[in-house]
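Of the protein chains in this complex, all but one are displayed in their positions.
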Amino acid sequence: MITGNFDYFAPSNVEEAIKLLNEYGDDCKIISGGHSLVPVLKLRLASPAVLIDIGRIKGLKGISFEGGTIVIGTNTTHAEIARSAELKKHCPLLVETAGQIGDQQVRNRGTIGGSLTHADPAADWPAAVLALDADIIVKGKGSVRTIKATDFFVDIMTSAVKSNEIVTEIRITKPAQPQAAAYLKVPQAASGFAVVGVAAQLTLKDGRCEKVAIGITGLGPKAYRASTSENALIGNTLDAATISAAAEKADTEAVDTMEDIHASGEFRRNLTRVYTKRAIMAAMSRA
Amino acid sequence: MRISISINGVKHDADVEPRLLLVHFIRDLAGLTGTHIGCETSICGACTVLMDGKPVKCCAILAVQADGSEITTIEGLADEGRLHPIQEGFWECHGLQCGYCTPGMIMSAYGLLQENPDPTEDEIRHGLEGNLCRCTGYQHIVDAVRHASRQMAAKAVKAG
Partner (left out) sequence: MVEVDRETGEVKVLRYIAVDDCGKQINPLLVAGQIHGGIAQGLAQALYEEVVYDENGQLLTGELMDYAVPKAFQLPRYECDHTETPTDVNPLGAKGAGEAGTIGATPAVANAVIDALSPFGVKHIDLPLKPEKLWRLMNSPSS
C-alpha cells in the first residue's frame, strides 16, 4: 500500500513548524512517530497535501523535573517513559500506562504528544493524564496556552488543539507520597487498543483516601474523569464495600458510549465498573 | 528529496519521493528483501527492523523520517557468516515453519533481549506481542528466545 502524494517538511524548531502550519492550514498534518498516521495515509483515510515532521525538533523530547513538576516533551516516546527510573519512583502511573501501549515497536516510535493530539477514544494515555490532572502546553503563532486534561478531549479523534497549534509538553504535579496508582485495561483482542482502560491515582493518609482521580478511556467518544466515583471515595476508609459501591458509578459521566463489533455499549459500561473496582484495588495493594 | 540511510553499516544515498516507505527503501533500493511486508497497518510485525538500535515497524515509517539513521535488518545480524544466537535459537528449536514472520520476529526478540536479557516465558510472550505468527503456535519461538538468552549470557560470561 502506498500513501497519496504530499510535500514533506522537517522543521528544526517549533516556530518554523507553527509558521508552516499557518501557511498550509487544513491541508497539512503533523507527523511524529507515524505508527498511527502512516497506516491512516496508506489506507487513504486521510490525504493531506503537506506533512510536517516535528520529529527532528530538538528540545521537544525528554523527561525533566522542575521542582515539584514533571515535564515531558511532546516527542518523548512511550518506551522512554516506560523505561524511566525517575518516573517509576515519582509517578508510577505514567510508567505503567506507557508499558501497556501497543507493542515494543509501537512504543519505540509512538510519542505521548502524538497520541494525545490524535485523541483516539481507545488510546491509553487519555486515562492517565486525566487521573494525573495534567496540563498540556500548546504553542501557536505568538501564543502559548495551557489546556487542562479535563478540557483536552473534545470528541472522537478531536482534541482541543487547534489546527495551527502544536503540543509542546505535558506538565504533571508530582503526586504526593505515599501514593497508590494503577492503570488496568481490557485490550481489544486484535489491535490491543483499550476496549476500556481505567487509571486510578490516590493519595492515602491514615488509611483514608485523601485525594483520588480516576480517568477512563474506551467507554465514551472521549476519555473522562469518573467524578461520581471519586466523590464516593474521598475522605473514606477504602474497604472492599466502599470501593465496590464507588466503582458501580464509574460510568455515570458517560452519556454516549462507543459500540463496535468488539463490545456493545452495555458491555463496555460493565467493564468500566468492574475495572474501576480492580484498578482501585490494584492501586491499594501497591500503596 | 535526497536522503542517506545507513543499512547494516553500508550507507545508501537516494533521491526519493516523501511518500516512499522505509520498508520499500530497504527492499527495493537497497535490495535487502529479508525484511518482509505483511499487514501494512503496523500490527503484524513482519517488517520489524532496528532503527538506531531499537525495533520498529518500517512499513509505518517514511524513508524521509529515517534520513540519517542507522538501520539493522535481518541480513545484518550474523557476524562474519556466523549466525547470531537468536538466529541459532530459531534453527535449533524449530522456531519457524513458513518463515514469513521470522525476520521480524528475530528483530523483535533482539529488542526484547536487549531490554531484558533473562526474560521469563510470560515476558517473552508479551515482548513479542507486536509480531504475529500463523504457523508455530509460538511455543517453539518462545523456546528459541530462551535458547538465545542462555547462549548470550554464556557468551557474555566468557567475554567478561
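Which chain is which? They are A and B, in the order written, and residues in each are numbered from 1.
The definition used in the following text is that contacts are C-beta pairs under 8 Å (C-beta built on N, C-alpha and C of every residue); 3 or more make two chains touch, one makes a residue touch a chain.
Note that the structure is predicted; figures quoted are calculated from it, not measured.
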item: Option touching the unshown chain, where B:Ile3, B:Leu21, B:Cys44 or B:Leu77 are the choices; value: B:Cys44
item: Residues from chain B at the interface with the omitted partner, ascending; value: 39, 41, 43-44, 93-94, 97, 121-122, 124-126, 128-129, 131-142
item: Residue ranges of chain A at the interface with the undisplayed chain; value: 186, 189-191, 261-264, 267, 270-271, 274
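Everything that follows uses one rule, which is that only the chains that are shown with their structure count from here on.
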item: Chain A and chain B, separation of their C-alpha mean positions in angstrom; value: 29
item: Residue numbers on chain A that touch chain B, as the complex places them; value: 1-8, 10, 31, 34-35, 38-39, 41-43, 51, 53, 55, 79, 83, 102-106, 108-109, 190-192
item: Residues of chain B that touch chain A when the two form their complex; value: 1, 17-19, 21, 40-43, 45, 48, 51, 54-57, 59-62, 64-65, 67, 108, 111-112, 115, 127, 129-131
